[in-house]
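One protein chain is absent from this view; the other protein chains keep their places.
Chain IDs A and B follow the sequence of writing; residue 1 opens each chain.
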Amino acid sequence: MSGNSTYEPKNGLSRWLDARLPIMRLAHDTMSTFPTPRNLNVWYTFGGILTFCLGVQIVTGIVLAMHYTPTAAAAFDSVENIRREVNYGWLLNFIHSNGASMFFLAVYLHMFRGLYYGSSKAPREVLWILGVIIYVVMVATAFLGYVLPWGQMSFWAATVITNLFTSLDQIIPHLGGAHDPGLGTTITQWLWGGFAVGDPTLNRFFSLHYLLPFVIAGLVVLHIWALHVPGNNNPLGIDVKGPQDTVPFHPYYTVKDGFYLCLFVILFAFLVFFAPDFVGNPDNYTTANPLVTPPHIVPEWYLLPFYAMLRSIPQKLVGVLVLFGAIATLLFVPWLDTSRVRSMRFRPMMKQFFWIFVADCILLGYLGSQEPQAVWHLGGVDMPLLWPARIGTLYYFAFFWVIMPVIGLIETPRPRPDSIAASVLGNAQAAE
Amino acid sequence: MRIALPLAVVFALVVPALADDAANTTDPLPPKEVAFPFQGPFGTYDREQLQRGFQVYKEVCSACHSLNRIAYHDLDGIGFDAAQIKALAAAAKIPAEPNDKGETYDSDGQRLTRPGIPADTLPAPFANEKAARANNNGALPPDLSVIVKAREGGAAYVYSILSGFGQKPPPGFHVLANKYYNPYFAGRNISMPPPLTEGAVTYSDGTTASVDQEAKDVVTFLSWASEPKMEERKRMGFEVILFLLALAGLLYLSYRRVWRDMH
Partner (left out) sequence: MATTNTAEPTRRDFIHIATGTVAAVGVGLAAWPFIDQMNPSSAVLALSSVEIDIGSVQEGQQSVFMWRSKPVFVRRRTKKEIAEAEAVSMNDLPDKLARNLNLPEDAPATDKNRIEKPEWLVVIGICTHLGCIPLNNQGEFGGYLCPCHGSQYDTAGRIRKGPAPENLAVPPYAFIGPTKLKIG
């Protein structure tokens, strides 16, 4: 896509095709000869791993849909039927349900990597924003999918998440007369197709859950396109200066990505075959019951930090705004990071705030998993978990909106190597 | 949320222990520590124990609890052969389809039944939820098909409930009307009367039918019922992971070869 193609059709048929649809040329230039910085480390293998995850979810999802029934009366039984009676149904089901967790594990590592090495900064802003959009659509898809088994957690997740929109009633309490529902209630009932989560909701969620992965696939194509215009960033964060700084994508990164993908799949297989319910919740093995909310409801682990933020805010509308604001903030990162230097390897101060941020996300995840009224004993003083959650939320926003722009301006970065090649050779010499 | 466990370990190192709300006598005890041979990556079911557990279900539990997702043909998984399955099914009374006159009840108001076939699921004790509640002081005996997966604590929890009756409530604890004291149950007031008694069943293999033995057997059977494909899953898991380790080794060699000239 960069314009200077090295593809040479080898025979008559490929010349014929190349003149009409240069698809082999596209494949050759983007997947084979594409010049890639020679110093990409293990954290750069998650792009390939994520593509794999998307493929696995789509393929297992399509076959599961062949056996699934999206009605409130039959959904739970149809999932049990998949696990019990369909040939290898248990395997496909466990791959799909655990695949969501593996997908999010990979995407979070991919995002932290991008943040650490300054991959969002010019000229890769569009690449980063497309990534954030992909992440948002992933969250939506995962949420819709979690509703489909129609267990207790499915049902109450659907209820709680769709109820987020009722907070808009605080902006417009009544559309029309004093007894008409407000903006939020109107939107929520539109989402439900009724006055509560029910059959129409399940059916449309199934439809959208089937659709959105293909939207993600389209966004991934744009994401890779936007990657291939400026080329990969790299752990040094410095620009590629010439051919001595790069290697062709194949075989160097196909084999490297392949090796790390295999390690990732081993972890994936361990979950699927030996701990298939580890990331699940026992309550989702009970059929949805609109009359009984389970005593402790939590979202899937990958949404726990946002859940903690939502619960830490005592005002309904503000809580919802904070929840969505936390994700929307990511869109501004390319401009919030004011540093001249991309990679935090050369930013001693920012690096520390980055690791505190990682710990903060894990802390928020832990807090999100606890019961809302939980209390810590700190040296004889009782502290509700609400307070660390509030501090964690505050740090999350401060990291992006205060620390990132300010540190970028006041920090003195460490000297950077002249080129990727010089750095790689220098390391090799140092290692000898 | 089981994922909370590793996270809790991490934070137990940096934050003080979680508060234990003023010890409340209605809070359930943690499940008994009990290990079952089917647990762990190598664990498999003992077919004889599964069949004993099925006997306990059939002769005791099935009076109140359905097992809707198990069909007779599924029982090949606990070691019954085709003839045994057919005999078991034929002995069951399955609600009949409408007869030639379109009737499903006889003149006495009794539900018409027919002998089962292997494709039938085990018949439920009550026709519907309302009938189940009407016969159980308003409580609904849950379906047991996935009970072991549907409860925090799994097999150990179900075992604790079944073997946790007969203890003396702490002073001041109020056992409600039509309820029984069971310290492992949330609230400790359970609607289920103590289901297992010494010798409640007679095992054909000569195993002594103590309450503990019956509880372990039926929990083993119910664990199997929650995931009949567990053994297949673990077996395939070993094959898949061994294969992936070999592939990872080869990929590593390839990777080193390709990159060898680059440093």
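Just so it is clear, a residue touches a chain if its C-beta (ideal position, glycine included) is under 8 Å from a C-beta of that chain, and two chains touch if they have at least 3 such contacts.
As the structure is a computational prediction, the values presented were derived from the model and not from experiment.
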Looking beyond the chains shown, say which of A:92, A:219, A:323 or A:336 touches the absent one. A:92
Given A:25, A:67 or A:377, the correct residue touching the omitted chain is A:67
Sole residue of B:79, B:118 or B:169 that reaches the chain not shown, by the stated touch rule: B:118
Tell me where the left-out chain touches chain A, residue by residue. 59-60, 63, 66-67, 81, 84-89, 91-92, 258
Can you list where chain B touches the absent chain? 71, 73-74, 100, 117-119, 243-244, 246-247, 250-251, 253-254, 257
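To be clear about the criterion, only the chains that are shown with their structure count from here on.
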For chain A and chain B, what's the span in angstrom between their mean Cα positions? 35
Can you check the complex and tell me which residues of chain A touch chain B? 38, 77, 80-81, 83-84, 90-91, 94, 247, 251-252, 255-256, 258-259, 262-263, 265-266, 269-270, 272-274, 276-283, 285-286, 295, 298, 301, 362-363, 365-366, 369-370, 374-379, 382, 424, 427-428
Chain A partner contacts - residues on chain B that touch it in the complex: 1-4, 7-8, 10-11, 15-19, 21, 41, 69, 74, 142, 145-146, 149-152, 154, 186, 226-229, 232-234, 236-238, 240-241, 244-245, 247-248, 251-252, 254-255, 258-259, 262-263
